[in-house]
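Written below as structure tokens is the structure these notes are about.
Just one protein chain is left out here, and the rest sit where they should.
In order of appearance the chains are A and B, and numbering begins at 1 in each one.
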Amino acid sequence: MGIERNGSRPSAAMARRSFLELAGATALALPASGGARGTTPSTRSKDPNMERTGNDVETVAPALKKYAEGPLHDLWKRPGLTPRDRSMVTLAALIARNQATELPHHLNLALDNGVKPREISEVITHLAFYSGWGNAMAAAAAAKEAFAGRKIGADQLPPASPALLPLDKKAEADRAARVEEQVGKVAPGVVQYTTDVLFRDLWLRPDLAPRDRSLATVSALIASGQVAQVPYHLNRAMENGLTQEQAGEAITHLAFYAGWPNVFSALPVAKEVFEKRRK
Amino acid sequence: MGIERNGSRPSAAMARRSFLELAGATALALPASGGARGTTPSTRSKDPNMERTGNDVETVAPALKKYAEGPLHDLWKRPGLTPRDRSMVTLAALIARNQATELPHHLNLALDNGVKPREISEVITHLAFYSGWGNAMAAAAAAKEAFAGRKIGADQLPPASPALLPLDKKAEADRAARVEEQVGKVAPGVVQYTTDVLFRDLWLRPDLAPRDRSLATVSALIASGQVAQVPYHLNRAMENGLTQEQAGEAITHLAFYAGWPNVFSALPVAKEVFEKRRK
Partner (left out) sequence: MGIERNGSRPSAAMARRSFLELAGATALALPASGGARGTTPSTRSKDPNMERTGNDVETVAPALKKYAEGPLHDLWKRPGLTPRDRSMVTLAALIARNQATELPHHLNLALDNGVKPREISEVITHLAFYSGWGNAMAAAAAAKEAFAGRKIGADQLPPASPALLPLDKKAEADRAARVEEQVGKVAPGVVQYTTDVLFRDLWLRPDLAPRDRSLATVSALIASGQVAQVPYHLNRAMENGLTQEQAGEAITHLAFYAGWPNVFSALPVAKEVFEKRRK
């Protein structure tokens, strides 16, 4: 019982990550131009700003440090979802919740965990539509700093108009017909944009795998309390290759980054999706 | 099909607006005092900060620039809702979502599009109650900068206590009785403030037309996921003169600024309102 870190002494890499977790609020204290400093993995862990943040939390809520080093640290090590996928989930949650101050740290952690710059670019582009244009603008500003700090250039970004993935014409025609029937008379513009911009363009962009695009979408929905949209997108995610175990771990991960209430509201919905698919 | 900008070459004015759209994140890079620079229409489009922002987005997500110049640009030209009304919808969405970094650009665009300073003042005042006091404080800080940049003085603002619009006593008595009956025993304070402050004062302030006040309210509700409150206020909006087509276009507009999920959750609710009114 209890939340102390179990058993064996953490490795140096583990300690570094838990340390990074604590640095969530660092950006608050950094000057706007600070993003360019100490952003490479080797220097970041020695960045004095990091340590100061650890102290920041300790001077207000020592328990938060304990939880960061215990359950939050352990969370990233759980099987069922890779650190790379956990970073994808976390980024989607932060963008959907417009938590710009948390983004610098998690953008760097995502890159450390193997999320490609082009994938980050696509997640931001995708969430412009799934969490609002302004959220994507704020995320782009944070990503610009993170990319500059690692000398990530235009050659590592997806083109504006790449060759698109093939369209599943039958499934898309079904989806479009259903939406048209449901709300075509209420807002014909939404129906048109949903088809032309979202499902015949955005979702077919090749630089983020459909499974990852779905994982980011579902994470954003849960993180921003949009449970009504979860059934369609969780089903789509599983058709795109996300397993039930991975979905369950993504939800577990979101408990920490989007809060328990969002997760407890999403769980019965996810349960129903899983049960219906089994039949 | 597709999302490329259709046909004819855009006019200079159009190009400028699409350019302004890209500048959503500009404020992030501006010093706090920067609002006073380059805020008149003639100089703003030449503001080097604008161009830099366009480049910012391009160094992270080139596709966002394409979408800004394509569908997002076209959105503002759609018939069914004037650019002035679209600015009203956008401001309400940004205030309701507390997206302070997007506000400077959209406050200026709203003024360009014909929203009067006194109307902006009233939208902020109104949303203090419909999206929380703190949201209005943040919006007031942004508006102060925008107004200063255009030398908008106190003479263009609504008085604190103007002569109020006439009250529809019958409708208000019905509303008050219904709320009293429903929740009067749960929170008598809410019932009292709702009557005295909201419906016998705020809603009767003359410097924002009831139709526009309703448009801002409905936009704020949808943008912040408050679908349960949409039926009452969408009905009220239509009684105040908003047409179904305008409501549908406002929802379409919000897809971009508040994200697709908020809009897809609001659409079935709006549909039911429209259908019931037709009977």
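Criterion: a contact is a pair of C-beta atoms (placed from the backbone, for glycine too) under 8 Å apart; a residue touches a chain by one contact, two chains touch by 3 or more.
None of these values were measured; they are calculated from a predicted model.
*Asks:* Given the contact definition stated above, which residue among B:79, B:166 or B:189 touches the chain not shown here?
*Replies:* Final answer for the missing-chain contact: B:189.
*Asks:* For the full complex, which residue in A:156, A:235 or A:252 touches the chain that was left out?
*Replies:* The missing chain is touched by A:252.
*Asks:* For subunit A, which residues lie in contact with the unshown chain of the complex?
*Replies:* Touch set of subunit A with respect to the missing chain: 1-3, 24-25, 28-29, 56-67, 70-72, 75, 78, 80, 93-94, 97, 99, 101-102, 225, 248-249, 251-252, 255-265, 267-268, 270-271, 274.
*Asks:* In the full complex, which residues of subunit B touch the absent chain?
*Replies:* Touching the chain left out of view, subunit B contributes residues 32, 98, 100, 121-122, 124-125, 128-138, 140-141, 143-144, 147-148, 154, 157-161, 182-183, 185-190, 193-194, 196-198, 200-201, 205, 220-221, 224-226, 228-229.
Everything that follows uses one rule, which is that only the chains that are shown with their structure count from here on.
*Asks:* What whole-Å value do you get for the distance between subunit A and subunit B if each is reduced to the mean of its CA atoms?
*Replies:* 28
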